[in-house]
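Working notes, beginning with the structure itself.
With one protein chain removed, the remaining protein chains of the complex are shown where they sit.
After this line comes subunit A, so read on.
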Amino acid sequence: MQIYLPIAEVSVNAFTLMGLGGIVGIMSGLFGVGGGFLITPLLFFIGIPPAIAVATGANQVVASSVSGVLAHMKRRTVDFRMGGVLLAGGLVGSGLGIIVFNLLQSIGQVELVVQLCYVVFLGLIGAMMLQESVRALMRSRKATTRRRSHQHSWAHRLPLKVKFRVSGLYISVIPPLLVGVAVGVLAAIMGVGGGFIMVPAMIYLLGMPTKVVVGTSLFQITFVTAFTTLMHAVSYNTVDVMLAVLLIVGGVLGAQVGTTLGARLRAEQLRILLALLVLAVCGRLALDLFLRPEDIYSIASRNS
């Protein structure tokens, strides 16, 4: 069933879009990532103009994160205090990121920088997570639960310490705030919610327990992407609500399935899965950068 999108001005198959939304929704519920890092490239691929793909992708991520965060709230796995700190940083970062994005756009290298960001970040994080979770899996097989040394790191010696009860942490607010800013900047440049960066940062940098990480990151993503959507709608008119609705229908259903699945899998297995997924996307993007493109010419519309 073909459907014409009023803002993107293209006609696409409605079921394709719902399918895309569904896949991304499952991942959102499973891993606590908004799925923006997948939905945005996929939308490019089916011919949605990049600016619209980014803005509408953000709107879709709002829906799937709301759905996911509600499911997590029921299971009391959201650390609202930590989420609030991350969010404050995230909004500042997102504002900064949009300035950088405009700067890159004016010199015509957005695409390259975005792709490089994806490859570098996804590669690093994927490798790190895979290594960690394989090691953790080995350890848990030997049934010796041992606190990892980096849980008492520099993050514990900074001032402005706050108790994060749900996470069971007593650390300074500065690291989470910085994580929030960094994620916000990258989110704005890469057009994603930033969950795939935040989840590992929360686990490995802040030392949060895995079970609250997903809910808390979804909480932060909901608000950061809502802010991004509004900014895009107001300043660039690039949110296509018709496209968003189709993605959302698939996405919200997928998110519920994902959350249910996530409750059945073990944390280490979940992290290995996410690590493999991150590496797969990274590899795909890296190939695009290093292999000779099919057509070395490309057309970009320049809206005045």
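One rule holds for everything that comes next: contacts are C-beta pairs under 8 Å (C-beta built on N, C-alpha and C of every residue); 3 or more make two chains touch, one makes a residue touch a chain; residues count from 1.
Simple rule for what comes next: contacts and distances are computed from a predicted model.
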By UniProt, of "Putative aliphatic sulfonates transport permease protein SsuC", "SpoOM protein", "3-oxoacid CoA-transferase subunit B" or "TIGR02186 family protein", the chain left out is "TIGR02186 family protein"
Answer key for A:Leu30, A:Leu91, A:Val166 or A:Ala244 versus the chain not shown reads A:Ala244
Out of A:Leu17, A:Leu30, A:Leu43 or A:Ala71, the sole contact with the unshown chain comes from A:Ala71
On subunit A, the omitted chain is touched by residues 1-4, 6-7, 9-11, 47, 59-60, 62-68, 70-71, 74, 108-109, 111-112, 116, 226, 229-230, 232-235, 237, 239, 241-242, 244-245, 248-249, 252-253, 255-256, 288-293, 295-304
